[in-house]
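What you see is the complex with one protein chain gone and the rest in place.
Note that the chains are named A, B and C in the order they appear, and that numbering of residues resets to 1 at the start of each chain.
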Amino acid sequence: MKERLCEVGLALCGCGGALFSAAEAGKVLAALKGAGVAVKQVLLSQSLCTAAGMEEAVSHLKDQGPAKLLFAGCSSSRRPGLLANMAARTCLSPGATYGVTLRPGAGALLHAAAILRGLKALAARPAFQTRLIHLEQRVLVVGSGPAGLQSARDLRALGYETVLVDQGVETASGSEGLPGGLILYNGSRLAALNGQLGSFKALLETPCGNRTVSCGAVVITCGAGGVGRFELVEGLLGSGSLTDGAGRPTGCTELYGLPIVPLAELAAFVGGLPRGKETLTVGLLLDLVLDEPVSSMEEALRLGRELQLRGPQRIERQVYLFCREVKVSSLPLQGLYDEAREAGVVFVQVEGRIGLEAEGRGVAVSCRDSVLSAELRVLCDCLGVSPLGLSLAADPVLAAGTGVAVDGLGQLQENNIHLFPELTNRPGVFVAGPGRGQYALPQALREARAAALAVHRLLAQKHLEVELANAQVDADKCALCLACVRSCPFKAMGVNREKAAAESYPEACRRCGLCAGECPARAIELPLHTDAALLALVD
Amino acid sequence: MITAVQKPFEEIYRMVEASGKLLILGCGTCVTVCMAGGEKEVGILASTLRLACRERGSSLEIEEATIERQCDREFFDPVKAQVLGADAVLSMACGVGVQFCSELFEGKRVLPALNTRFYGTTVQQGLWSERCAGCGTCVLDRFGGVCPVARCAKSLLNGPCGGAQDGKCEVDKEIDCGWQLIYDRMSALGLLDSLMEIQPVKDWSTGRDGGPGRIRRQDVEL
Amino acid sequence: MEKKKIVAFCCENSSLKAAEALSDPSLLEAVEIVALPCLGKIEIGLVLKCLEKGHPGVLVLGCPLDNCQYLRGNYRAVKRVERVRQLLGEAGLDESRVRMDFLSSLDSHRLAEILQGIKRSEA
Partner (left out) sequence: MSRFLIIGAGISGCSAAYELAQEGHEIEVLDCASAVGGKVLSYCCKATTACSRCGVCVAHTRLSEALYHPRIHFSLGVSVEEATRSYGEITVRVRRANPSIDYRRCIRCNACLRACPTGCIGVYSRAELVQYPVDYSRCLLHQGKPCAACSRACPTAAITAGSPSTDLDLSAAAVLIASGHQPYDARRKLRLGYGRIPNVLTAVEAEMILSRQSFLGRPGGSVAFVQCVGSRDPKEGRNYCSSVCCAYALRLARLLKHRSPEAEVTVYTIDLQNFDKAFSLLREELVSSSIHFIRGVPYSVEQVMGDLSRGASAAGSPVLQGKLRLRVESPQGGESVVEHDTVVLSVGMGPAAGSARLAEIFGLEADVFGFFSRGSGEAGSGIVTAGTCREPQSITDSMASARAAALEMGRGL
């Protein structure tokens, strides 16, 4: 035991004489020696209680070799935040540092006794071995919309090999905006993501068969991606709102005869309509089932203004914009809203369900206007519907394949403030922009950069030295019930088939202990918070 | 896996109340997986019993132990002394374990803490469902891998009863009609025609009707 | 023998920070604080053990739901505390001896209210 106590480096706080002077430190050390303990290295720091002082002490002591460090000072020097920060910055594990609180003026003997208690506590902590995790310098970016391209561009500039995967046949901006040296898989999807951060194995389904790409990190930037035309119709039917004149649900085939198109196709569609009428009524339909992102409103406002203003001569156009709320929460949007209103777009703020009926060659929209508190029925010659109003859910295959948890609306990334903006439950997998339900362009680009920065933070280290203080499974006790594998939020648990027991992956394990709390066989222990230690605390 | 659930606490309490010295014995296999009788549950039950005894003023000394399996002799060795030293054993194993433990330790009172339910699977954590009734004559080949004996409430072999509604069993609206599952599965396999075959009367002598089951294999006998 | 205090299991990321920032640290003497990395670590057995060892009650103080740094820890803790209370009820003990509350790291004033409540009820 005594030998182990001696392997510890001791930093004494000498800030402004509040605790130790050289003479007093000598007395403390003598008292320790009297108890038979001589620590390996002692440093009388100028001001251990400050960040700068502590960093200096850590770097000095670490060079001298002791694996564990004990800090002794007044209460501020062992603020957990400070210790943890320091540990994180200096690659010292939290298990290898310990702080002892001393009362100024308590005297050398009492100080020595407290330090001895600290030494014992520190020595009792297991010395963790570390494992070197290789970090593959390759990043997989899913989705080649503006956010995906921004991330890819930043990652290329930071020097990472970047693989871009997109379901579409062409990237959003064509091949011109692509950064050089990029590997691109078009018409492909990420079907599964095995392994852990640093060396993921991504299974891509490409038009030329399956490919496996190994990568250190993944950035997902593709969102609900807009529902296709067919699904749009299905969705309208599914929401139970689309009926023919007699109130019967219309079938898909008839519906294709109806002038309902996605917003993005509306301008072209309106241009192609026969010009037999005096006034052409165009409806823009937002927030059909869900409140849509502000980006849909921006698109609708622009479209409404254009349609209203740029109609061919002699044909009057009347644009109605149906939405639950006029969303203007972005600096230029209020101006755009004013312009659309001045141009003559009529805004209908809907409350409750929107009903659509086929009528003649057009569609009748009936709803309750929450501003006028009145029922309205508008006969539209054509209708633009925003696909995002039906569902914001991410591709379920992508979610299941990557193991990224979804929020209440099915978008990737749980709605947890600590994940904001780019983290997911799966360490090493990041989301940005539409990947997490953010469609507004400036924000999406910002997030894409934040995600690139996060990837860089991770991969720039080249190697990750993780200490094996992760959850430890007792293979003899493990009943392989899989409770831990199923409950781990970070997908950091798996089955070790050789040992026939569960195991936790240290690079992904965040040491929260949830698995230990779940395990019905009590086979899992958190080394820094063992059951025995917790029991001793309440004894 | 054999699934089980803990008996109501009051029932357990009345069972063990007068035991004096009680050993709660967990089992590390099936009942651990279905979270009913593993080491953790042993600890929880022991603590709850101790608190209840203190509250109600009874003096019950409680020990805890868990072994790998209570259905095999060898695993009992490490807890032999504890079992012998106790007035009663509250076994948190399935019915097999309770009986085997009681066979091993003649004259020792062995009490069940669990109600053993069925052979089943973990649908998701916290939800288990029955898959096999252990009837001894497997017919799964004929029903697309869905067992009419275990999954039809009436164990019908020749088609559904007619009481099912919207694919749910008339016995319990929560459970799927076994025959609906069989039909769906067979039609997906393109084998619907074979359901037209009349199933002969099932031989139940390997099931409950034939008395306690026994398997003897001379090739593996030592 | 020294009278045992109510055990307060605190999540290191929320309620423990709130406790450290209490304007009146003497309030902390009302309880025995046990820090956990996350409330997901709390076990039913551990809570029962506290009562078994003679602590009058257990406070489980975690972060608000969806604010867990480890995502699901407090959701699991809610379920486990529910089970403990049910067990206590069955054993004939007062369920209110185990209580759960949600405090963020900024909620020192609410922690103070809770601790003052404990002090009052003990007095």
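As a working rule, a contact is a pair of C-beta atoms (placed from the backbone, for glycine too) under 8 Å apart; a residue touches a chain by one contact, two chains touch by 3 or more.
Bear in mind the structure is a predicted one, so any value in this text is a computation, not a measurement.
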Chains in view that the hidden chain touches are A, C
Where the complex has a chain not shown, which of C:E20, C:E52, C:E82 or C:E95 is the residue touching it?
C:E20
Would you mind spotting which of A:E161, A:E325 or A:E359 touches the chain that isn't drawn?
A:E325
Tell me where the left-out chain touches subunit A, residue by residue.
15-18, 47, 49-53, 55, 74, 76-77, 79, 81-82, 85, 154, 157-158, 290-294, 325-335, 338, 349, 370-373, 407-409, 411, 413, 415-418, 420-422, 436-437, 443, 445-447, 449-450, 452-453, 456-457
Tell me which stretches of subunit C touch the chain missing from the display.
14, 17-18, 20-21, 23, 63-67, 102, 104-110, 113
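In the analysis below, only the chains that are shown with their structure count from here on.
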Using the definition of touching given at the top, classify the network of chains in this structure as line, ring, star, complete or other.
complete
In terms of CA centroid distance, which chain is the most far removed from subunit C?
B
Could you please state the distance in Å, as a whole number, between where the Cα atoms of subunit A are centred and where those of subunit B are centred?
42
Distance from the mean Cα position of subunit C to that of subunit A, given in whole angstrom
29
Mind checking the centre-to-centre distance between subunit B and subunit C? Centres are C-alpha means, answer in whole Å.
36
List, in ascending order, every residue of subunit A touching at least 2 other chains.
487
For subunit C, residue numbers touching 2 or more other chains are 43, 49
Which residues of subunit A touch subunit B in the complex?
477, 479-483, 486-487, 519-522
Okay, in this complex, where on subunit C does subunit B touch?
43-45, 48-49, 51-52, 87-88, 90-93
In the complex of these two chains, what residues of subunit B are touching subunit C?
8-10, 13, 40, 43-44, 47-52, 55-56
